[in-house]
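Note that one protein chain is taken out, while the other chains of the complex remain in position.
Our next item is chain A:
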Amino acid sequence: MMEKMIVGRYLPADSVVHKMDPRAKLLFIFGFVIIVFLANNAVTYAVLGAITCLIVLLSRVKLRFLINGLKPVLILILFTFFLHVFFTKEGDILAQIGFLTIYKGGVIKGVLISIRFLLLIFVTSLLTLTTPPISVTDGIESLFGPLKKLKLPVHELALMMSISLRFIPTLLDETDKIMKAQMARGADFSSGSIPERVKAVIPLLIPLFVSAFKRAEELAVAMEARGYKGSEGRTKYRILQWSTRDTIAMFLLVALCAALFMLRS
């Protein structure tokens, strides 16, 4: 039941997006996240949507798989959509159902915000799907490298991040295992009233926390045993390489930004 979640999973494949320098991907996404907020009319959203589709196509990740994996997030988006539809009071009245009044402004706002969310989530989950966590960290460490001069523990922060990313799937597998063990003992996670369900997750959460802490401790010991002592004097095994396609991606980003400035109303 947990195996369909794709947040934080890496999907090995041979595509242009996979081959990109993680720094380029990170910069692109950082830019994209800002640019998305420039969009404010149909044309600009269409442009952004087209670019997102292009990236998905280039990455060779199956769209169906992406949508399936993001289902939990999609539910969240749907929720925000309805919040906007029901609680924004702008424009003409479209319909009246009981005590609820739906305004045109609310629907428009709901749609736009949902699309914005969707674009952001697609693009960011593509990052983890096409980049091994280790490369993501290398990229971040390299991009923030200059901050080391300000005595910021860039390496440690990057490492923390990569470890968290690395352990998301492990934690999900573990959840699945413990859930099954408790279900075998008659636990019921899928029915009952809300207080009953909240109570039902205790047998799941406690073992999960216990094993997460244990794992963290073991990992720390194992790393120390192999001589890890922070970034000082540590050499790199993987060297990041910036290539033409990364430069092209940067140009694309700038062009996109310019286009949005022109097209937005």
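What we mean here is this: a contact is a pair of C-beta atoms (placed from the backbone, for glycine too) under 8 Å apart; a residue touches a chain by one contact, two chains touch by 3 or more; residues count from 1.
Rule of thumb we're sticking to: contacts and distances are computed from a predicted model.
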Open item on the list: Which of the following is the UniProt-recorded protein name of the chain this complex doesn't show: "Protocatechuate 3,4-dioxygenase beta chain", "4Fe-4S dicluster domain-containing protein", "Energy-coupling factor transporter ATP-binding protein EcfA2" or "2-oxoglutarate oxidoreductase subunit KorA"?
Closed with: "Energy-coupling factor transporter ATP-binding protein EcfA2"
Open item on the list: Tell me which of A:63, A:206 or A:248 is the one touching the absent chain.
Closed with: A:206
Open item on the list: Please identify which residue in A:36, A:159 or A:178 touches the non-displayed chain.
Closed with: A:178
TODO: Name every residue on chain A in touch with the hidden partner chain.
DONE: 3-4, 6, 9, 11, 62, 65, 68-69, 174, 177-178, 180-188, 202-204, 206-207, 210-211
